[in-house]
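Before I ask anything, let me first share the structure, which is written out below as structure tokens.
Only one protein chain is missing; all other protein chains are in place.
This part shows chain A:
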Amino acid sequence: MSTPSISSTDSTILDEVQSAWGLELQPTGCRTCRQAFLIDPAQLGQPCPNCAQGVLESQPVRLRTEPPELLLPFQRQVSSLAPAVEKFVKEVWLRPADFTAPNLLKRARPLWQPMWLVDSTLSGTWQAESGFDYQVKSSQDYYSGGSWQSREVIETRVRWEPRLGQIQRRYHNIAAPAASDHAAREKILGSYALEQARAYDAALLGSSIIRVPDEPPESAWPAARAALDEKAGQECSQAGGAQHTRSLKLQVEYLDPHWTLLLLPMYASYYLDDEGRRRPVWIHGQTGQINGVRVASQSAGWKWAAVLGGIGLVLLILSLILGAVGVALLPLAPIAVLLAVLAFLFGIAAIVPAVWPWQWNQRHKPKS
């Protein structure tokens, strides 16, 4: 079986600011994560929205000449995200000074993630076991006080029957990942309600950043084919009036495939950790779900430990002085003991902020 590809006539190389997809677009790339983006020329030199480590530099980009077919509009504005971002930040007790909700919101930039949309005709045969629901009458009988009482119970069971047939259906806009990290991103941010997609409109993009697909159709084809098969399977089941399907086997040809793009909305932001490294944070453009690596600040931990330890030390010195005086002036002895206990408690408490950032960062280490 051969896989589809975009012919060179379908695409063009953008190497400088150029009008494409109804916008003036600057082709850029990030040297760190090696992802390509199309941006408003004014945003050149901004941190990379994908990894936040590198910056967006001008570089040639291979681009489909045909504009995206659909996009999912942003449903959450940055201003409406403040409470969720505030919560996201405050879950970290000892956080870097730069890790604040206002900073994240100020730096949030709209980013469009690409996804392939495939149209194809499936022609061939199918075979499956179709499950039909039916109900049976059962009962539960209770014995008490020398007599029986019966309660009718209706159970739903599934009757499986073989079904087969032919299929000749064209499917439109079957989505397949166009970004290599699509599945990982979907796992942490959640999926998109693709049924809310609308026709591409350049006006809706404004000065957003558009990520260029790094998965060509050749690589996306297995996922697209699986999605096509799943859709066809559902329809085969529906065709036979069954409620369930199992052991579906499709033997089909995939005819006239047509690939277009769908753009998914998200916000990309970042904050600086103790070492001044940029840490990316992403926000789902439809649901407002936030994700990103949150690091705790070890320096803030040391500061708190020093403060608490210092108080403990002062209390210890005071208790020793009062203890020495207490030898002569007996009523001061209990106060000396009390101060010694307090000093001990502060000393113990000082360990917590010293250890907590390390523990948090271990627990929330990004999985490589």
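Here, a residue touches a chain if its C-beta (ideal position, glycine included) is under 8 Å from a C-beta of that chain, and two chains touch if they have at least 3 such contacts; residues count from 1.
The working rule: contacts and distances are computed from a predicted model.
Q: Match the chain absent from this complex view to the correct UniProt protein name in "Outer membrane lipoprotein carrier protein LolA", "Acyl-CoA dehydrogenase family protein", "Replication restart DNA helicase PriA" or "ABC-2 type transport system ATP-binding protein".
A: "Replication restart DNA helicase PriA"
Q: For the chain that's not shown, point to the residue among A:Asp141, A:Glu195 or A:Glu275 touching it.
A: Spelled out, the listed residue whose C-beta touches the missing chain is A:Asp141.
Q: So which of A:Leu164, A:Ala183 or A:Leu338 would be touching the chain we can't see?
A: Only one listed residue reaches the unshown chain, and that is A:Leu164.
Q: Identify the residues of chain A touching the omitted chain, counting contacts across the whole complex.
A: 1-4, 120, 123-126, 134-144, 148, 150, 154, 157, 161-169, 221, 235-236, 238-241, 251-257
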